[in-house]
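With one protein chain removed, the remaining protein chains of the complex are shown where they sit.
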Amino acid sequence: MAEVKRVNKRAFLREHRKDGKALEMVRIFSSNYLAMIGLVIFLIILIAVIFANVIADYNSIAIATHPADRLLPPSAEHWFGTDDLGRDVFARVLHGSRISLRISVGAGFLGLFIAGTIGSVAGFYGGVVDNILMRVIDVLACVPCIVLAIAMVAAFGASEFNLILAIAVSTTVGLSRTVRTAVMSVRNMEYVEAARAIGQSTWKIIPRHILINCIAPIIVHLTIIIACNILTTAELSFLGLGISAPTPEWGCMIAMARTNMRSYPYLVIAPGVAIFLSAISFNLIGDGLRDALDPKLKR
Amino acid sequence: MTDHNTILQVRNLKKYFKVGAGLLHAVDDVSFSIERGTTLGIVGESGCGKSTLGRTILRLVEPTSGDIIFEGKNITHVNRRAMKQLRKEMQLIFQDPFSSLNPRISISCAIDEALVLTGRYKDADERFAKILDLMGSVGLDERLANAYPHELDGGCRQRVGIARALAMEPKFIVCDEPVSALDVSIQAQILNILRQLKKDHNLTYIFITHDLSVVNYISDAIAVMYLGRVIEMAKTEELFANPLHPYTNALLSALPIPSIHNRKERILIRGEITSPINPKPCCRFAQRCDYCTQECLEKEPPLVDLGNGHMVACNRVGK
Partner (left out) sequence: MKNHDQELLLNIENLHIHFVLKKETVKALNGVDIKVARGKTIGLVGETGAGKTTTALAIMNMIQKPQGRIIDGKITLDGIDILSKNRMEIESIRGNLVSMIFQDPMSSLNPVLNVGEQIAEGLVLHKHMDRKEALVEAGELLEKIGIPRSRACDYPHQFSGGMRQRVLIAMGLACNPKLLIADEPTTALDVTIQAQVLQLMRELKANFNTTIFMITHDFGIVAEMCDEVYVMYAGTVIERGTLTDIFDHTRHPYTEGLFNSLPDIEHRNRELIPIHGRTVDPTNLPAGCPFWPRCNYICDKCRQDMPPEILVSDTHGVKCWLYENTSENPLMRRDYVAEENND
């Protein structure tokens, strides 16, 4: 028998290496300055989340009341002033980022899991399965997002996990449709048929040829969903359905400060700006990712 | 029945699709056989069912009825696992070089996927040697191993598609319009590669195209399809020298010849292809045919062998 030819694959690829895919994505992403602004804001928020306790202690500063210091204007000591119970607003906004991000990102990924399953099954199999799943989604779509979340929180009680679940379910509607459309558009591509023609099995075709090509729209939608979730969390807390009183939550803080808004606007502005910045950072990052994840885009 | 030289035989193959308005007869009662090492060209205009026919033969589309006999074995109803083995023997080359490659998989990985499935290679290095070998045989520079499809032009992508099909070491390949999306200079390169590979590996092709000059160049025999039916089939020289069906005639005369000499008289056929949904039991070409008689509107002509392998489905012929 003739000797089998061998070529060292790794060595060959190393020798002919060009810039990796990942590096190219980073380059495209970093050349988009709006996306970079989003990323910088996000990193600042991330630092706040990680070091919140180092910067300002939770129990002694963010929670404990200091009746003597109530409603102080912004100063070197209290950057954003203090609220009607004498708590430092800066510390509360800082700690609020932890809760806000935990709920919105958690709900985003939980929603992605639910929607991903529903959407990809519906998109890949089509027909009756698709019809049934999509009608269920249609029913959910008839109820406004926020009302659905309110109903769920009201029914199951206002714990943090319930809040995440409620928001996740309410985001499923849009996200599962995105996943379904993406899967459907890829399912009929010729390379999927080519994979079938060489005898590749279905359970390998789905991740290798279908899901990988759906990732871009899904990730982009996910970042937008997370931005929305930040707002929804705030809205629910504002209505008193989310996180309850002493816990520093942005929506909650605005609700509490509402009565004093005329005379002490900074009480509303600080958490408001925090909500705005975190939401917009996710939106900008999503925009940048859309371009970076497109394999057809040239360097 | 089948002698050893016949690689593929198709008997009364039908594929109907359910659509809103009724049954779409994409492939309707098609029978033919191909000898080992030859090329059968399938010609027809868009919507005549030629692509569906190719995919049905490979069982990428399940036939409604009929038999597909590959190497003496009826494969019409074999199960999924047996089909997986058969896929190694029969391959498909696609028309659109832009959508037939996964944009997120590099060239070498795309070919590697096929090599893994053959189960003939021990490890990645062995497969990689084969990848480079395959890329060489279709004229791809080995530096492109790492490239992604979007970095290549149409011709190179089509070569990757061919290399991927060859990786399975098939005996039989369905080429579905492999050159119609390419520029002429690249088209000629691909046609020559396909011809060379056929010689080197003793391949059998079904070559689906709408381009008569291409099919003339590459095929040994030609089947002309119209609305799901084969209306004429003959050896290539015979078909071009002596076309019998009025549609074949019109098709041949409609072809613009890149020469300013021997201009021919044109036969223009009127109208356009009729709907393949619930066709009436009459000659499918009747509405556009200049020789249409009452008989044509009442009876569907069968495909008749006139001897020497020239078959035609027309009521006019043989009288």
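By letter and in written order, the chains are A and B; residue numbering begins at 1 in each of them.
As a convention for this text, a residue touches a chain if its C-beta (ideal position, glycine included) is under 8 Å from a C-beta of that chain, and two chains touch if they have at least 3 such contacts.
For clarity, every value in this text was computed on a predicted model and none was experimentally measured.
K.L.:
Of the residues B:119, B:258 or B:307, which one touches the chain left out of the display?
P.N.:
Missing-chain contact among the listed residues: B:258.
K.L.:
Which listed residue (B:156, B:175 or B:203) would be found touching the missing chain in the intact complex?
P.N.:
B:156
K.L.:
Taking the entire complex into account, which one of B:29, B:45 or B:142 touches the absent chain?
P.N.:
The single option touching the absent chain is B:45.
K.L.:
Applying the definition given at the start, please give the residues of chain B touching the unseen chain.
P.N.:
On the chain B side, contact with the omitted chain comes from 45-46, 153-156, 183-189, 191-192, 210, 212-214, 216-217, 236-237, 240, 250-251, 253-260, 262, 266, 268-270, 272-273.
Everything that follows uses one rule, which is that only the chains that are shown with their structure count from here on.
K.L.:
Which residues of chain B touch chain A in the complex?
P.N.:
Checking each residue of chain B against chain A gives 55, 58, 60, 83-85, 87-88, 91-92, 94-96, 99-105, 108, 113-114, 117, 122, 124-130, 132-133, 142-143, 145-148, 150, 161, 164-165, 167-168.
K.L.:
If we count contacts the way the header does, which residues on chain A are in touch with chain B in the complex?
P.N.:
These residues of chain A touch chain B: 4-9, 12-13, 16-18, 21, 189-191, 193-201, 208-209, 212-213, 295-296, 298.
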